[in-house]
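Of the protein chains in this complex, all but one are displayed in their positions.
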Amino acid sequence: MWCLMPSEGSLVFRRIKFAAVTAIVIALILAALPALAASAAESAPETAPIAPVSMVSLTDTPHDGGTSIDITWRVSPTEATNPGTVIEYKIMRADSPTGEFKEVGAVPVTTTAFSDGSTLPGRQYWYRVDALSLTASVSSETSGPAASIMQWYNGDTSVLILVVFSCLSILVYIWIARRKVGQVFVRRIPALDAFDEAIGRATEMGKPVLYIAGGLDIDDPQTVASMNILARVAAKVATYGTRLMVPCCRAMQMSMARETVKESYLRVGKPDDYREEDIRYLTDDQFGFVAGVDGIMMREKPAANFYLGAFYAESLIFAETGFSTGAIQIAGTAMIDQLPFFVAACDYTLIGEELYAAGASLSQDPVQLGTIKGQDAAKALFLVIIIVGVVFSLLNKPIFYEWFSVH
Amino acid sequence: MSVLTKISNLDRRIIFLAVALAVTIPLLLPIGFPVDMSEPVQKVYDLIETLQPGSVVLMSIDYDPSGAPELYPATLSVMRQCFARNLRVFVIGMWATGVPLGQRALNTVAVDEYHKEYGKDFVNFGFRPGGAVMLVNLGRNIYDVCRQDVYGTPVEDLPMMKDVRSSKDIAFAITFSMGDPGSDQWIWYYHARYRGNLATAQTAIGAPKYYQYLQTGQLVGLIGGMKGAAEYERLVNVPGLATVGMDSQSIAHMLIIGFIVLGNLLYWREKRNK
Partner (left out) sequence: MKRQLPLAIIFAMGVFTIVTNFIPAKPVADVNQMFRNWYLGIITFFTFLGTINLAKVNVERTRDRSRDWQYSIILLVALATQLFLGFYKWSPDALREGSPFMYVYFNLQFPLEATMYSLLAFFMTSASFRAFRARNKEALLLLLAAVVVMLGRVPIGSSIWDGFPKVTEWIMSYPNAAAKRGIMIGIDLGLISMALRMILGIERSYMQ
């Protein structure tokens, strides 16, 4: 028997050995194939086909200039069966159903809406939504045509009504005030009573009056309101012969202040007392201006300080430095962040819109008084709206709230 | 003069000295009060966590060096979170004196810490004048407003800006603001027209005003003052200047409360004596 087995060194033995090894390797590979296929399927789900999105809907974006179309769709069913397969949606647009589709946007897979903001009014477009995976892309059916329509009204009816009512009430009361001069009642603002007291005190002590018109330029309504008040203060100061200093932080504010004060001095018949050098521009820089004004306060020691206009962080620095010099201080600003500092540190404060009302109240000008009354009428409307809105909310009726939502 | 009268006429300089000590000593001898979290700050963090990598975050640097102690740490922390999540950051500013601050924040975080590439991962367009009008234009077409970056590179040559054209391409906007122009303009002009996710970081003085916008949903979150910045530093796990400052702020607040109580005790005693 032994003589029938080939010897180890022979050619036949080597060939048998090679065939056996090959057979074993092939068998192992065949056994591993199903496992490899299974793991390949797990790690590369993208090889599975993806289903297109459906129900692509096209609507003109409301309340716009005709340059937008809203596209919505239902998610690809693949998201339910194989989450994570679809990675994004691309929105494609063409000028005809058979034309070339170009991409106009892409959204993540969690989004099922898109606004195409590059359309031309009246032009027809066709859309499709492509669902993309890592290796494949599938398009939805083509939807269309849709055209964006140019609207001439943006639907902000609630805002429109409020704006119109506010403006009308102001204009109506101005008209009424002009017809009934001297009969328009505006309550006296307590801080205004202190103006005469402050200027009188400065006159008695022989010290100057310091007036700061705020940190913004003449395009700001607070600065304009401050200039109105400055005119009255300058007239009073000119009458008593007290020195008035007006450091400014804007060049144009300085020009306006100079003209205002000069005119006041002219009006009371004291043009020679006007000192232009006391109304000067320091710097635009906020804290540079603060440093300059503080220096003026410490050197000149004014007896009355007026801070009327738009202020920022410098408000408390002014007020405390003014207090340390022993001045009586009257402030007024519409900057709600700074009001607490002025209220705490100054003797009298005009709060918010009282600054605007102060000019009217001091001048007794019917136009300005009528404006204040008109504002009050508009405020009454806001109060009614707030109360009605609260009632509707408590009754769980969102219709009122929705009507006031801005589109 | 009685002791109480002397105290009620306390020289301001003593008060100033007390404040200086209250702020300085905790900086030299840290106490380490734990920073608690607040909901408005958490909302900002949570929103950024939901953004997909590659999303664009617009950061508006609307402050100058005077607001930097409160707002610069918040800027750094938000940037850290953005770059850690591989978001793309687009920096502008409505305050000219804030541009170097924004640039330093980018140098510190984007370049030194995260090794991001300028033009691809972040861009800085610097100061954009015009306030509200600029914002209206920005939301409509960024290229109209940002013609070139701070280095003079045309916007068309910046790879990151190829697919960033309008407010629709901006996933989240946050303004670091301390005055005008600032958050008000962002809310009234940008968000009112273009909607989207908007948050703001404010100085402590300005923060109370923006709670009303949080309530209405016009802001998704609010980082208020140095405390807000310290909370954000805790969220991104990188303690910085704001966290260091919390001890000083705590002691200073206690000092102010002490002075208020003392002042009122003296006032009531005086009133009673009369």
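Letters are used for the chains, namely A and B, taken in the order the chains are written, and counting of residues starts over at 1 for each.
In this text, a contact is a pair of C-beta atoms (placed from the backbone, for glycine too) under 8 Å apart; a residue touches a chain by one contact, two chains touch by 3 or more.
In this text, all values refer to a predicted model and were calculated from it rather than measured experimentally.
Annotation: of A:225, A:279, A:303 or A:362, A:225 touches the absent chain (contact as defined above). Residue-wise, the contact with the chain that is not shown comes from A:174, picked out of A:53, A:71, A:131 or A:174.
The hidden chain makes contact, of the residues A:89, A:114, A:127 or A:281, with A:281.
For chain A, the residues touching the chain absent from view are 63-67, 121, 150-154, 156, 159-160, 163, 166-167, 170-171, 174, 218-219, 221, 224-225, 227-228, 231, 250-251, 255-256, 259-260, 263, 280-281, 283-284, 287, 290-291, 313, 316-317, 319-321, 323, 334, 336, 339, 341, 344-345, 351-353, 355-357, 367, 371-372, 374-375, 378-379, 382. With the whole complex as reference, residues 10, 12, 15-16, 18-20, 23, 33-36, 38-40, 64-69, 96-97, 99-100, 103-104, 107, 124, 126, 129-131, 133-134, 136-137, 140, 144-145, 150-152, 204, 208-209, 211-212, 214-215, 224-225, 227, 230, 246-247, 249-257, 259-260, 262-264, 267-268 of chain B touch the missing chain.
Note that in this section only the chains that are shown with their structure count from here on.
Remark: chain A residues 105, 108, 115, 117, 216, 286-287, 312-313, 324, 336-337, 406 touch chain B in the complex.
Chain B meets chain A in the complex at residues 12, 52, 66, 166, 168, 178-180, 192, 205-206, 208-209.
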